[in-house]
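Input: a single structure, listed below in structure tokens.
The complex appears here minus one protein chain, its other protein chains still in place.
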Amino acid sequence: MGNLAFKIGLRYARSQAHNRFIRFISASSTIGIALGCCVLIWVLSAMNGFERELKNRLLSVVPHIEFSAVNATGITDWQSIAANLTQNKEVLGVAPFVRFSGLIQNQNALKPVEIRGIDWQAEQQVSDLKSYVSANAIARFQNKEGVILGAGLAESLNLSIGDNFDVLVPQLDKDKRLLPPKSIRFELIGLLKTGGQLDHAVGFTQLPLAAKATGWTQGVQGIRLKIDDVFNASKIANELGYSLPVYVYVQDWTRQFGHVYNDIQLVRSIMYLILALVIAVACFNIVSTLVMAVNEKQGDIAILRTMGMPANSVVQTFMLQGLYHGLLGTSVGVGFGVLGGFYLSDWLAWFERLIGFQFLSSDIYFIDFLPTQLVWSDVWITAVVAIVMSLLATIYPALKAATVDPAQVVGKV
Amino acid sequence: MFNSTSLFIAHRYSRGSHSNKFISFITFFSVAGISLGVIALITVISVMNGFESELKKRILGVIPHMVVQIPDNQMNERQELLDQLKQQTDVVGVTPFQQEAGLVQSPQDMRAIYVQGIDPDASAKYSIIASNVIRGEFNQLKPRAYNVVIAQPLADQLNVRVGDKIRVMLAKGSVYTPMGRMPVQRNFTVSATFNAGSDVDSNVVLINIVDLNRMLRKKQDELNSYRLYLDDAFNLNLVKQNLTQQFPGLKVSDWRATKGELFEAVKMEKNMMWMMLALIIAVATFNIVSALVMVVNDKRVEIASLKTIGMTNRQLILVFVLQGMYKGCVGAVIGTVFGILLTFNLNPIMSLLGVGVFANPAYAMQGLPIDLHWHQVAYIASSAIAMSLIATLYPAYRAAKTNPAEILRYE
Amino acid sequence: MNNPIFECKNLKKVYHDGASEIVVLNELDLTLHAAENIAIVGSSGSGKSSLLHIMGALDSPTSGQVLFNGQDIHQLSEQKQALFRNKNLGFVYQFHHLLGEFSALENVAMPLLIAKHSMASAEKAAKSMLDRVGLPHRFKHKPSELSGGERQRVAIARALVHQPNLVLADEPTGNLDAENAAAVFDLILQLKNELSTCFVFVTHDLSLANKMDRQFKLSSGQLSKLHAEVIEHG
Amino acid sequence: MNNPIFECKNLKKVYHDGASEIVVLNELDLTLHAAENIAIVGSSGSGKSSLLHIMGALDSPTSGQVLFNGQDIHQLSEQKQALFRNKNLGFVYQFHHLLGEFSALENVAMPLLIAKHSMASAEKAAKSMLDRVGLPHRFKHKPSELSGGERQRVAIARALVHQPNLVLADEPTGNLDAENAAAVFDLILQLKNELSTCFVFVTHDLSLANKMDRQFKLSSGQLSKLHAEVIEHG
Partner (left out) sequence: IANSAAELLKQKLGQLSGFSAQFEQEVTDRDGQVVQQSHGYVELIQPDKFRWVTAEPNENTLQSDGETVWFYDPFVEQVTAYWLKDTIQSNPILLLLKPNSNAWDAYQISQQSESVFSISTQDEQSQVVQVKLVLSNKNALSSLSILDKQGQTSVYRFSQFSAQQASDFSDTHFNFELPAGVELDDQRQ
């Protein structure tokens, strides 16, 4: 019986003989569902994109975990500590650093900056710095003392490659006296362009140069870890921190950029709710479409009942018909959604060029373009939600179809 | 044209129990859809307004709305210039104010900041900092006392408490001595710490404008820079416009230079939210269309008989427009009422449900900031009703188009 | 009484039903003088209803004219046609077609309300009309609370409340049981004589037809004088 | 041929229409033997359709039994009643009630498809049935492309394609013009004789009724033998 119900339901759904008006409403339900699915997939892939960018772009430069020495001698033998840390499968790489923050002064502008002394070779294991810095800047960095500065910072201080600039660095004084800040001269040898806030706050220099500037002469100030599961960095940081032979301050990226991750999750859940609501309301239209169809097909139902079609297959017929609209809407929506999942950022970039307005400004958001990342599970979940909702929407009218009393209908005409 | 008969019939139809139980089912959903959309819109937008106004109150409490520089040639008629400024519409207060880039240094650390020279007595009643002092006294900033008010988070970073000394250095105004350039610097005593809850708190420190003038080597009473407090930082263009007209010489700078993009981003996020939520109402109004069509379908016999007794198409259209509108209005009204109710006690409800509030500690204590703009509520309700009006046009038109002969022939 | 108030001139009406074409009215003529009453007899599907609808400007003829006081009602704008129906016509159908949500009084008053009479005056006229059709204390009831016969009386009251010039009745007693049908028919006859309204009475029941002034037979789209046929057993 | 295949025992059916109660069937009895054909005559609204529906298990009687091969079909579950209709019954109505979206062939094959026959065998049987009703090369057409007569023929083919024991026909030629009606009626008579199907033919047209084996008259809820009435003029 199933396939007969399918044959009839499908014929009803596709036939244009319906009165013009049912087509209008069924179109509205299909469009509503398609819209809901499409926009939902777009939003979800944008959120996935932001998460990927957070992980690959921001967190490829920002240290995941930092252990900085408590006492002034610093971490003398960081290689051996690094060696046993990398035994742990979570840890992908370890590198030393000496970090100091100061103020860059140029004419009347005074900009705060955090400069990290790094060992270029070791840094490759923990950060993806090289993909945000020009090739010859890397070359210069490896054989000339100098600083790679965030592009935004250099621009606001109107410094260009080769210029020298002074960094006022506080001098720590054991017995609390206010020593004058020391002014250290650096040469600008490269620019860092991540397209986000980092460009306005960070600089890199060679490890020895930084050590000289801050007084961490024997050991290094701390070690930086690259871990696999970035999103529970704080848990891993605490575990590993206590296992170290030397007293360290434990720090992870969430202290400074955790709010970015939280905002992404928040927007994702709000959008899910709203768009599920849109799909639900669109499904109401399926209900009304089906009711109209049932009303119009009363004659057919009656005669089918006279021919001995049992009630449950009448129900099946109209559920399939209703589902047809739901499936159509879902597949169209999912289709465009998947398309958007791949090309949304290009479309937006083209649109931004068209109207000359930059949606995401780099000093507020951590990136300045809309990234998208299509995750197939999002697609399936959206499709299933939409189909289930449209299925539910068919139940009431389909049951009503079964209650049509053939005698009333057939006899009267 | 307004014909009471149409209203009479429409009212009876919409209130009457529909013969077809199903139509009331669909009507319920169309009303529910609209009110759901309206509730969501009012609540979410009010919360976003709340965020924006919090942001505005805190950040634009610390960052000056507008700063005017009085050119030297107008310095002698400065006083009546200031009085005129005070009478400007939307200007709430005018206080002496000068801001210079600089840094503060403690034995522990050094931070870049903006030094804001103020007159504590004049600005006490407008300044958000004055009203958020946690330790020490705001009015200690006497001239030449060389006291400074800093944010508590900054104090923690510098590891200083009220009474400690910190060094304040300006980026410009250096003195050239035979031993090279000596930056202008002076030791200040921390006389109070504050927490205005904005993330720009640690970017500013407050000293008396006389002290700042001295550091800048200006004559003490040479106050040529003033801060304008506006009642709403957002209607800046208006004030700026008539200022530049009335006082051509005045050099005016405003908050948009530094924080413009932040509020631009907030506005963009709000617009996106508007669009998404309006989608719900739009799709819901489709329900009205289908519900009304079914009523027309259900009542086609009565329409035919009404036509036979001479009812004109226009009257018939009015009957069904009014009936559809009735549903739209009910949906909009219910949505508005519940939206307002939900908005006003959103926080108790949220805490009841144990829903975690945002990561930002500032909001954790007193919950989500909520700012209901009545004009927005009116706009949402009226657009919901307008949409439902549009939704009724098609079915009403169809009702008028029914051909009585066909219908009556079958009976 | 000399010039006719209502004239149909070579009316033609063709329906398309799938491949085939059904000619319902074929060059049909009819003239009616004021207060004149005629009966039209024809088997079901012979086009009786179509003729009535065309006379009542509810349907438009494929060709031909329908003149009321010399003016062709099918040339009027939709607005004017509605006004014409509201002022000069009354319809009574086999099925009562009352408005379910309205009381009997409101149903009868409806034509006057549409003609923009005040609620009070409309209900007064409706009240007296309901008394006249023998339902003095039923005006508060909804159609669903009335019997078949009572409903048909309300329909008749509604058709006459605004003193129309012409009443078109399509098998008004068709749906009633024998006894009710007879009572309702007598009521129509009395009203026919009292008011100067002109009646067009369509039925397939010869015994009823004979009680009218003139009888016609509608078959294959033509109207022809009806001979004194043998009355078909009740 | 001795025991009856179909028996109605004191069937009673009452409708509630607003305040009044209408008794449609009043202690009605009827027995049918295999391949027996009867005609039932009655004025419209006299309950003819209700009787047919109750016999076809489409409507349930207020009281009384309908036995098919000795078993009361109204005691069956809905599922079984559907099966009973599919196996043993065929319906033909005044209105063709064909499925608008399906071709004539598909319409006729429908009862077999419902009985879970394969598409091929169903369409083969339907094809031959369509030939039998005289529509050999119309099976691809949709009902909207057929004439009134052709549609009624398809309806008849659909009612007989699964060799039902009993065919219930409710004014099958009522909607057709005279000439088509006669042709369709002859077709029914031929089929009646060829197949061993038992026919119940409901009409208000005496001339057609007389062509059946036995005639009954349904009035005030009772079935009574029909005397040789004078044939009412065509």
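The letters A, B, C and D name the chains in turn, as written, and every chain counts its residues from 1.
Here, a residue touches a chain if its C-beta (ideal position, glycine included) is under 8 Å from a C-beta of that chain, and two chains touch if they have at least 3 such contacts.
Here the structure is a predicted model, which means the values were calculated and not measured.
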Fill in: Displayed chains contacting the withheld chain
A, B
Worksheet entry | Options A:Glu90, A:Glu114, A:Asp128 or A:Asp166, residue touching the unrepresented chain | A:Asp166
Worksheet item: Which is it among B:Met75, B:Ile134, B:Met182 or B:Ile349 that touches the chain not included here?
Response: B:Met182
Worksheet item: In the whole complex, what residues of chain A lie against the chain that is missing from view?
Response: 107, 164, 166, 173, 177-180, 183-185
Fill in: Contacts of chain B with the absent chain, listed as residue ranges
144, 146, 167, 175-182, 184-187, 211, 214-215, 217
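Assume only the chains that are shown with their structure count from here on.
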Discussion item. As a test of whether you follow the contact definition, which chain pair has the most C-beta contact pairs?
Written reply: A-B
Worksheet item: Could you state the distance in Å from the CA-based centre of chain A to that of chain D?
Response: 68
Response to the item:
Rounded to the nearest Å, the gap between Cα centres of chain A and chain C is 73
Discussion item. So with touch defined the way it is at the top, what topology do the chains form here? Options are line, ring, star, complete, other.
Written reply: ring
Worksheet entry | Set of all touching chain pairs, with the criterion as stated earlier | A-B, A-D, B-C, C-D
Response to the item:
Counting only contacts in the complex, chain B reaches chain C at residues 3-5, 8-9, 12-13, 16, 19, 301-302, 304-315, 403-405, 408-409, 411
Worksheet entry | Partner chain D, residues of chain C touching it in the complex | 17-20, 44-45, 143-148, 151, 175, 177, 229, 232-233
Fill in: Residue ranges of chain A touching chain B (in the complex, touch as defined)
21, 24-25, 28-29, 32, 35-36, 39, 101-103, 105, 108-112, 168-170, 172-173, 176-179, 181, 258-259, 262, 266, 270-271, 274-275, 277-278, 281-282, 284-285, 287-289, 291-292, 295, 359-361, 363-365, 396-397, 400, 413
